[in-house]
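Submitted below is the structure of interest, expressed as structure tokens.
Only a single protein chain was left out; the remaining protein chains are all shown in position.
The block that comes next holds subunit A.
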Amino acid sequence: ESLDDSQVAEVCAAAEVIRYEYHVLYSSSYQVPVLYFRACFLDGRPLTLDEIWRSVHACYQARLLEGPWDTITQQEHPLLGQPFFVLHPCRTYEFMSSVLTGSQKEKRHTNYIILWLSTVGPVVGLNLPLSYAKLSAGKNTNA
């Protein structure tokens, strides 16, 4: 039985709204981009590390549980000095290399940041619209 409009509105009001703020930084130590983010409820209360871990999408939970402390932790933002959550960069080089070599073999155009962000973003709620992957008219297809 489908919900009428007033019932749908009630369901939405019961769900919590969380505001995410994402920063992309560059790690000179690992020589890869790193995703920093913070999240709070509308009343300003910040999410705890546990809440962040629990909010990671179901399809990444298995990987997270293998090593939560190696995956997402709270760290100091290197420029702002404030607490942020960080998706650890130590594996980035590995997975980016395998995707990039594949693309180069097929002479496909690659935008490193889009490639990277579309891979790591979804783990922490940042889903990149497909329009980012559209080649603009006249773009060179050689990588």
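Worth a mention:
Here is the rule we use: a contact is a pair of C-beta atoms (placed from the backbone, for glycine too) under 8 Å apart; a residue touches a chain by one contact, two chains touch by 3 or more; residues count from 1.
What we mean here is this: contacts and distances are computed from a predicted model.
Matching "Autophagy protein 5", "Cleavage and polyadenylation specificity factor subunit 5", "fructose-bisphosphate aldolase" or "AP-2 complex subunit alpha" against the UniProt entry of the left-out chain gives the name "Autophagy protein 5". Those residues of subunit A that touch the chain absent from the view are 28-30, 46, 48-49, 69-70, 73-76, 78-83, 88, 90.
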